[in-house]
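Excluded from the complex is one protein chain; the other protein chains are retained at their positions.
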Amino acid sequence: MIVILKQNTKKEDLDRFISMLNSYHVKIADISGEQHSIFGLIGDTSKIDIDLLRAQPVVADIKRVQEPYKSCNRKFHPEDTIVDIAGKKIGGKHFQVIAGPCSVENEDQIIETAEAVKAAGATLLRGGAFKPRTSPYAFQGLHADGIELLLKAKKATGMPIVTEIMAIEHLDLFADVDLIQVGARNMQNFELLKALGHSDKPILLKRGLANTMEELLMSAEYIMAGGNNNVILCERGIRTFETKTRNTLDLAAVPLLSQMSHLPIVVDPSHATGIPTLVKPLSLAAIACGANALMIEVHNNPAKALSDGAQSLTPEQFRDVMDAVKKQAAFSGKELG
Amino acid sequence: MIVILKQNTKKEDLDRFISMLNSYHVKIADISGEQHSIFGLIGDTSKIDIDLLRAQPVVADIKRVQEPYKSCNRKFHPEDTIVDIAGKKIGGKHFQVIAGPCSVENEDQIIETAEAVKAAGATLLRGGAFKPRTSPYAFQGLHADGIELLLKAKKATGMPIVTEIMAIEHLDLFADVDLIQVGARNMQNFELLKALGHSDKPILLKRGLANTMEELLMSAEYIMAGGNNNVILCERGIRTFETKTRNTLDLAAVPLLSQMSHLPIVVDPSHATGIPTLVKPLSLAAIACGANALMIEVHNNPAKALSDGAQSLTPEQFRDVMDAVKKQAAFSGKELG
Amino acid sequence: MIVILKQNTKKEDLDRFISMLNSYHVKIADISGEQHSIFGLIGDTSKIDIDLLRAQPVVADIKRVQEPYKSCNRKFHPEDTIVDIAGKKIGGKHFQVIAGPCSVENEDQIIETAEAVKAAGATLLRGGAFKPRTSPYAFQGLHADGIELLLKAKKATGMPIVTEIMAIEHLDLFADVDLIQVGARNMQNFELLKALGHSDKPILLKRGLANTMEELLMSAEYIMAGGNNNVILCERGIRTFETKTRNTLDLAAVPLLSQMSHLPIVVDPSHATGIPTLVKPLSLAAIACGANALMIEVHNNPAKALSDGAQSLTPEQFRDVMDAVKKQAAFSGKELG
Partner (left out) sequence: MIVILKQNTKKEDLDRFISMLNSYHVKIADISGEQHSIFGLIGDTSKIDIDLLRAQPVVADIKRVQEPYKSCNRKFHPEDTIVDIAGKKIGGKHFQVIAGPCSVENEDQIIETAEAVKAAGATLLRGGAFKPRTSPYAFQGLHADGIELLLKAKKATGMPIVTEIMAIEHLDLFADVDLIQVGARNMQNFELLKALGHSDKPILLKRGLANTMEELLMSAEYIMAGGNNNVILCERGIRTFETKTRNTLDLAAVPLLSQMSHLPIVVDPSHATGIPTLVKPLSLAAIACGANALMIEVHNNPAKALSDGAQSLTPEQFRDVMDAVKKQAAFSGKELG
C-alpha cells in the first residue's frame, strides 16, 4: 500500500499517523522525494481500512497494490472452480446452455418451452417466478406458483432449474431450485448476498449495470465469506451511452475475470442486447473468448410473453442458435452437457 | 403510442396484431408512408404492455408518448408535495439540512456530532446503522444498536433522524426513525420498495448509480402505488467515466425532476464527489438550482471514522459550509428549518 | 416522422407550424388523443431539419422513424461492400489481419516487425507516423520520415500499409499509403472527413470513444457524401466507467453495424483493452461474431517501444495469436489473405 502525504503537514499529525501505522504491524518505507512525501507500507495490509487511512489529516492519497478480494482470487486458488448443478457442471471444460422464458406464465408455456429448449440441446431451464420490473404496473411474476410450475417442468424434462431470488424472506421457496440467480439490480443487495452465503445452493451472480469487474468479485466474496463457494459469475451487459442495444455486453470481462478469479463465467446475450438477431453472433463470440455457459431467453410464443418477449427467441430460432453453438463449443474445446 | 411496423409482413400476422390492439380499446390511426408503415394509437395506452407489443412479429419499434409514471407526475398533481418529517418540512419553500456521520459508531461520536451539526444550523440528523459496504471485510454498521444510539441523539438534540434500511426484515427496528433512507444500491430493490409503500413513514429515495431520472420516478411510483406518498427524491451522483470525483453529480436533475414530478429533491454533495472541499461550492449550486434540502456528511473526528471518513467534514468545516448555505438559501427564497 | 405537440398552443402558432410542414410537401396525419396532440408526417422527411422543427413553439418532441444515414445504409444497398486495399480485400468473406507497431520508430524496428508479422500471417502492415498523444510532452511520431519508413517496409515485404492522418494539410504525404486511418479522436473532425471524401483512398474510420454506432455511420456518411465509398468501420472500444480495461470493447457493434450498414468492420482488440493477454480471446470472439478484419499491435521489442508498448504483443505472442486466428477464421468461413 502506497500512502502519498500532504505537503507541509504538522509534525504532531505526522507522528500520530506514524504510530497509527505502527499499530497495524506494517513496516514503513519512506520514499519521499523533493516534490512528494510518500510512504510505502510493507507487510500484510489486508486488515487496514483504506477509508480510515484516507481520512487522516496528513494523507493526500492512497494507492492500493493488493487486490481486495481473496476467496475468489485466482492467485490463491489457481485451479478453475467447477460448480455442479444437479449433475450439470459449469467451469473448466464443462459447458452448459441455460435457456427458457423470461417469466414463467402458465403450465403449458413453461413445459412446452422446456421441452423445446431441451430438444434443441439446452441443458438447464431458466424461468422467472419473481420478476424485477421497472414499473409497478407491469407483470411481477407468479411467485410461489411460478416455482411450482418450474418444478413440474423439471419433472417433465429432467432439466435442473434456475430462477431469480429477490428477497431473503422468499428463500424457503427456493429449497428445490438447483441454481439461484441474483439479478443485476441486486448485485449489491448485501443482506441478500450474506443470506445466500449461508446456503449451500449454487448461486448465479449477475453483474450490476453500473458495476466494475472488481465490484462483481467483491459481491462474490460476500457469498463466499459465508461459506458458500458455489458461485458463478454472469456478464450481462453494462450501462453506457449507446442506446441501440439495451446494454453494452463487455466480453473482455470473460477472459479478464477468469484471469482475476477461479470462478466460472456465464454470458447472457439476450439481456445484454435486447435484440434477438444478436443472440447467435454474440453467443459464438462468448464461447470463443472462454465463456463457461450461456443464458438465452426462449419463449414458446414470444408474441404472447408477459415480459421481455421482444428479446426472446422462438424455439425455431433457438434451434438455429444451438446448431452454431454446439459447433463453436466443440471447436473451442468445451464439452456441452 | 406510436408503432412502427416491419416491412413486408404477412397479412395474417397484421390482422392478428390489429385485433390485439382493438382488444385494448384504442383507436388505430394508420399513418404509413412509402418507406414506413406506422400506426398511431389513440386513447388510454397506459394499460398496454409495451414489451408485449414489441414482441409481436409485425412490430419493428415502439415509441412511447405518455410518461409511464402517474402518481409522481406533475402533470396530474401540479402543486409541490411537502413532506413533513416530525415537524421539519421539505418541499416548496421549506428547506432543510440533513447532516451527520456516515456511520453511527458509539454514543459519544453520534451525540457530539449531533450537537455540533445542530449548533451549526443543521435541522435533521443522519447516521448509518446498516451500512452497504463493497467489501464484506469492512465495518458493516452497529445495526439495532446504531438505531438506539440515533434515538439517544434525537432525545439529546431534538433533531429528527434519518437512517438507511437495507432489508425488509429490519423494518420493525425503524419504528421510531423519522425518515427512512433507501440507498442508491437498493433503488431497484423492488420488494423493499413495495414494503415501504405499505408504511406511513417518509422515505428518502436515492438515485441509483446507473439509473435514469425516469427510473428514479418509477421507483418512487412503486412506493406511492402502495399508498405512501411521502417520498423525497435524492440526487447523489451517477457513475461515469470521470474518476477524479467518486461519482458525477447531475445537478440538471434538480430542476428537471421538479418539472417532471411534484416530489421534493435532496442533493447529497458528500457522496456525489467524495471530496470535502467540493461540498461547499456544490451545496450552494444545489440551492441555486432549486434543491429542497442538502445531505452532508459530518464527523466529529473524520480521522477516526469507521467509514467514509475521507469525505466527511469536521464540525469546523461544516460551520463554514452552513454560513454560506444559510445565505444562499435566504438569497434563493428558501426557508431553512 | 412523429411530432408531439405541446398542449394548449395558440391557434396562430399551430397554423404557422402547419404551413411550415406543408412547405416540405409531406402529408400530415393528425393522430391526437385526449392527452396528447400528435402529427404523423408522411412522405420523404429526409430533407426536414429536425432541429428546426424541434424549435417551433408548438413542438414538445420529435421522434424520427427513418434512419438519418443513406449512402451507408444496408436498406438501400443490401450487398456487402468489399474494399480492395492494394489487392487485399476486406468485406464479405474476405478477411485480413492488420498488424504492426503503434509508432514507426526507426528503419530496423519497422522492417523487423513487418517481416515478423508477415511471417506469422498478417496481411497488412500498420504503423503510426503521426501520433495523437494525450500529453504534449510524449513522443509525437516521426511524421513524414515515418511514412518514408513504412514505404520501405512495404517495399521489403510487399505488404500494403495503413497509417493515421491527423490533419488535412498532411494529405499529400499519404499519396502512397494504401489505407488511411482516421483515429477515434478525429471521428467527428468533420473538415478532415470532408477532405477524405474527395480522395479515392480506402479509409479506415475508427469509432470515437463516446460515439454511438449511428454517429459512426453519420461520419462514414460524410466521407461517402464526397464520393469516396471505400470506407471501413472500426470498433476499438468505447469509454465507460470500467477501469480494468482501457476501454470497453463493444462487440455487439460488429453484428449490429453489419445489419445497419453494408460497410466492412474491423476490430482492434489492442487499443480496446490495453492488455496483451486479452488480444487472443477477443480476436477469436471478434471473428466468431463476424468481424471482417483485425488490427493488432505488435512490436519487435515492446520494452523499447516509444508508445503503447505495454499493450503490444511480441512477435512470439503474435504468432501464437495468429495460429488461433487462422483456425477460427477458417471455422467461421472467412478467407484470410
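Per-chain numbering from 1; labels A, B and C assigned in written order.
Note that in this section a contact is a pair of C-beta atoms (placed from the backbone, for glycine too) under 8 Å apart; a residue touches a chain by one contact, two chains touch by 3 or more.
What you see is a predicted model, and the numbers here were worked out from it, not measured in a lab.
Chemist: Name every shown chain in contact with the chain that has been left out of the document.
Modeler: Counted over the whole complex, the chain not pictured touches A, B, C.
Chemist: Of the residues C:Ile4, C:Ile82, C:Ala310 or C:Ala330, which one touches the chain left out of the display?
Modeler: Residue touching the chain left out of view: C:Ala310.
Chemist: Out of B:Thr9, B:Gln66, B:Thr248 or B:Thr314, which touches the unshown chain?
Modeler: Per the contact definition at the top, the residue touching the missing chain is B:Thr248.
Chemist: List the residues of chain C that touch the chain left out of this view.
Modeler: Per the touch rule, chain C residues meeting the hidden chain are 46, 49, 51-52, 54-57, 59, 68, 130, 132-140, 166-169, 185-186, 188-192, 194, 208-210, 215, 218, 221-222, 225, 238-239, 302-310, 312.
Chemist: To test your reading of the contact rule: which positions on chain B touch the chain that is missing from view?
Modeler: These residues of chain B touch the chain that is not shown: 210, 212-214, 238, 240-245, 248-252, 254-256, 259, 272-273, 275, 277-278, 281-282, 284-290, 327-328, 331-332.
Chemist: Taking the full complex into account, what residues of chain A touch the chain not shown?
Modeler: 2, 4, 27, 29, 31-36, 38, 40, 42-44, 61, 63, 65-66, 239-241, 243
Everything below uses one rule, namely that only the chains that are shown with their structure count from here on.
Chemist: When you take the mean of every protein CA atom shown, which chain's own CA mean is nearest to it?
Modeler: Here the chain at the core of the arrangement is A.
Chemist: Counting shared numbers against all numbers at the contact of chain B and chain C, is it over half, same, or under half, different?
Modeler: Same, since over half the interface numbering is common to both chains.
Chemist: Find the chain most remote from chain C, comparing centres computed as mean CA coordinates.
Modeler: In terms of C-alpha centroids, the chain at the greatest distance from chain C is B.
Chemist: Roughly how many whole angstrom separate the Cα centroids of chain A and chain C?
Modeler: Comparing mean C-alpha positions, chain C is 31 Å from chain A.
Chemist: With chain centres taken as the means of their Cα atoms, state the distance from chain A to chain B in Å.
Modeler: Roughly 26 Å separates the two chain centres.
Chemist: Compute the distance, rounded to whole Å, between the mean C-alpha positions of chain B and chain C.
Modeler: Measuring from centre to centre gives 39 Å for this pair.
Chemist: Do you know which chain A residues sit against two or more other chains?
Modeler: If we look for residues of chain A contacting two or more partner chains, we find 210, 238.
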